[in-house]
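Our next item is subunit A:
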Amino acid sequence: MIISILKDAIASKYESFVMQDSKVSIDTNVIIKLSKFPEFMQLIRDDKDFKFDILLDHTAVDYIDENVFHLVYHLYSSSYNHQVIVLVEVPRDKPVVSTLCNIWRIAEWQEREVFDLFGILYNNHPDLRRIFLEDDWVGFPLRKNYKDNFMLEK
Partner candidate 1 sequence: MTIHLKTLNEILHNLDEKKHWGTKEYFINMGPQHPSTHGVLRFVLKLEGEIIKEIIPILGYIHRGIEKIGESVSYRNFVHLTDRCDYFSSIINNWAVSRTIEQALNMETNDRIETIRTIFAEIQRIQSHTMWWGVFGMDLGAFTPFFYGFRDREFLTSIVEETCGSRLTMNYIQPGGVLYDIKSNFIKRIKQYIQYLRPRIEEYEKLISDNVIVQKRTENIGILPSEKALSFGSTGPVLRASGIPLDLRKNDSYGVYDKVKFSVVIGTKGDSWDRYWIRIEEMRQSLNIIEQLVDNIPAGKHMVTKYTTKIKLPVGYHHSSIETARGILGIFVASDGMENPYRIHMRSPNYNNLWSITDMAVGLKISDLVTIVSTLDLIIPDVDR
Partner candidate 2 sequence: MINYSLDNFANLVDNSNNSTVFEVVFYILSIFITCLIFISIFVMVVVYIERKVAAAFQCRVGPNRVGWKGILQSVADLLKLLTKEKITPLYSDKFLHFISPMLCISASFMTLLIVPFSPYIQIINIDMGILYWSAVSSLGILGILLAGWSSYNKWSLISAVRAASQLISYELSIILSVLTMIIFTNTLNIQKIVLSQLNGCWIWRGHLVTLIAFTIFFIASIAELNKIPFDLPEGESELGAGFHTEYSGMQFAFFFLAEYVNLFITSTIIVILFLGGWLPWHISGFSIFNELMDSIPPIIWLLLKVSIIIFVIMWIRWTLPRLRIDHLILLEWKFLLPTSLANMVLASFLVLNNLYFYV
């Protein structure tokens, strides 16, 4: 409930950043154009109306049919106690976005996790390595088309 009100507030304030049409039909979240993405995050953190000072969570969803990744950023404001989910659409063939390490320190490791499991590359990331799997692991397990010899069939 909080999310939907906030979504309208953010969408009206940052109109140029927010993209309304998405390939996946999701209606409760803010979807951001890729080119303006890190600037928007910086703005929304420093904005006195929103003050999203915690990056609670960052993950991704693989929509293989639509050929996109959804990057999910979960922002929380400790002073206003409201939260919002920011989505960024990345094409599946060229999954490159810029890092948020300069804005929130925790982004460094949350992005490493997403890189490890989804293979999304982050521009200017200081230490992009695998985090859970071994360095020589082949493939990215949470992609929908991932297969290896140890997987059990459903």
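Criterion: a contact is a pair of C-beta atoms (placed from the backbone, for glycine too) under 8 Å apart; a residue touches a chain by one contact, two chains touch by 3 or more; residues count from 1.
Per the selection procedure, all candidates are chains of the complex that A comes from, given by their letters.
Treat the numbers as computed from the prediction; the structure is a model and nothing was measured.
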Touch assignment for subunit A within the complex, options 1 or 2: 1
What residues of subunit A sit close enough to touch candidate 1 in their complex? 25-29, 53-57, 59, 61-62, 70, 72, 74, 78, 81, 83, 85, 96, 104-106, 108-110, 113, 117, 121-125, 127-135, 141-142, 154
